[in-house]
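One protein chain is absent from this view; the other protein chains keep their places.
Presenting subunit A:
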Amino acid sequence: MAAHATLPFSCSSTLQTLTRTLSPRGAHGLRRGFLRLPSLAALPRLARPCRRHVSASAANGASAEGEYDYDLFTIGAGSGGVRASRFASTLHGARVAICEMPFATIASDKLGGLGGTCVLRGCVPKKLLVYGSKYSHEFEESRGFGWTYETDPKHDWNTLIANKNTELQRLVGIYRNILNNAGVTLIEGRGKIVDPRTVSVNGKLYTAKHILVGVGGRPSMPDIPGIEHVIDSDAALDLPSKPEKIAIVGGGYIALEFAGIFNGLKSEVHVFIRQKKVLRGFDEEVRDFVSEQMSLRGITFHTEQSPQAITKSNDGLLSLKTNKETFGGFSHVMFATGRRPNTKNLGLEEVGVEMDKNGAIVVDEYSRTSVDSIWAVGDVTNRVNLTPVALMEGGAFAKTVFGNEPTKPDYRSIPSAVFSQPPIGQVGLTEEQAIEEYGDVDVFVANFRPLKATLSGLPDRVLMKILVSATSNKVVGVHMCGDDAPEIIQGIAIAVKAGLTKQDFDATIGIHPTSAEEFVTMRSATRKIRKKSADQVESKDEVVSKQ
């Protein structure tokens, strides 16, 4: 593998191209001063270029042969850690080692696996289970299209889980190959920081010029009576049998995704949330829409309920006691009540790495911790806990430290999805945030029955929403809840990040027949919010009246 792979565009030309305005009307979504990168000298905290001649690029953070075992030692081979290690090695010529615990579907202090949460206990298995559970809805839909079954299709949980686990094994192998091919040394075991340049794995010490912490997060649960009977998402992805009746405590994306999965596989599903609505932080209309659609599919929501205790009865069934009442008869109780950075017992406190009250490692814009030689990316820093963001952070870190090009991850207009059924895709601001920031906002909403549903006869609907700053006409937020929303929003996200206007959307011809074309054919604003101009009108009147 070449130490310096040739990039199709040099990094600096890529950055220059980014500032090009997109259209004659001008797309000013790019921050001013985007190109003004601080020189290395201007960054007091970055190491000065190494004076000792070591390899072709002495200034890239590489250390003298023999001074350290490695240029980079990464703890945790998840999305962020693998990306950083791979890029540091292949693109920037660094000598890299990475440690990771042996594979298990359920993480623990001793078990994890190459690929990390995303590959083994998050994005991938979750999506596979969503695929598996969606079929029941498709079987129902197919009836309106002329399909009939002698007997209703039945689902075998163990087949799904076994095939899912086989796929995970395959992916672990792929990650091993990726790292090997990148020239990264793999060390199996749990890493612990001993000093700012030393990591210990299974008693063996390794020194490195830089240490990267990419240990991710773990599900967190409140310490309430009976919590030992409760399963988390790790366990839910690997249950020995399908739940007959499950209580899911939580209102976030993990709770909703599992609600959809188990409901699709014909479990009886009850979701308990502390708030009035699910998905706090999401656009209000989307929050209402998704829970209505999920209710229509048979999920029962219990709102404004706080869990207090879980008890197991003699017949093995579980009861959940909330601040309001007690609900019984559950085969399983699952808590999807948040995730915490996995920072215990890593040696962080002892070495002086600062953490916040949630245990997240505090980092600057370049992902550097309070200790000069220690860095952190991904969920362990609790910034934006998404795989593509961890990848971005890992790549930026590698470029900064080993590529001699300080690079900050760009957190603007990050799109994301919830794989509920129906799923959600979104990019940019919610309506509430848009009004807060822009004052005058035009809101375009489409809420319709998709073509497939007019034939299936099912009550499925689609919600699509565009938020426009009335002053600049820039599209500041786009939301969708309905089939294929995550796929649809991806292309839209480029437009939003680049600061395109509603006119740009409207000038684009639709692809017909699709749901996505609705985004380029919304001609009349559903409502026009005027907060800023209303204020201005008021103050003008005031001045007049004072005279």
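Just so it is clear, a contact is a pair of C-beta atoms (placed from the backbone, for glycine too) under 8 Å apart; a residue touches a chain by one contact, two chains touch by 3 or more; residues count from 1.
Quick note on the criterion: contacts and distances are computed from a predicted model.
Per the UniProt record, the absent chain's protein name among "Prenyltransferase alpha-alpha toroid domain-containing protein", "AP complex subunit beta", "glutathione-disulfide reductase" or "Ufm1-specific protease 2" is "glutathione-disulfide reductase". If you put the hidden chain back, the residue from A:67, A:109, A:156 or A:284 that touches it is A:156. Touch with the chain that is not drawn comes from one residue among A:146, A:240, A:281 or A:316, which is A:146. Taking the complete complex into account, residues 8-9, 14-15, 17-18, 20, 22-23, 27, 118, 123-124, 127-128, 131-132, 135, 138, 141-142, 144-151, 153-160, 163-164, 167, 170, 386-389, 391-392, 410, 413-417, 425, 451-452, 454-455, 484, 486-495, 497-498, 500, 504-505, 507-517, 519-520 of subunit A touch the chain not shown.
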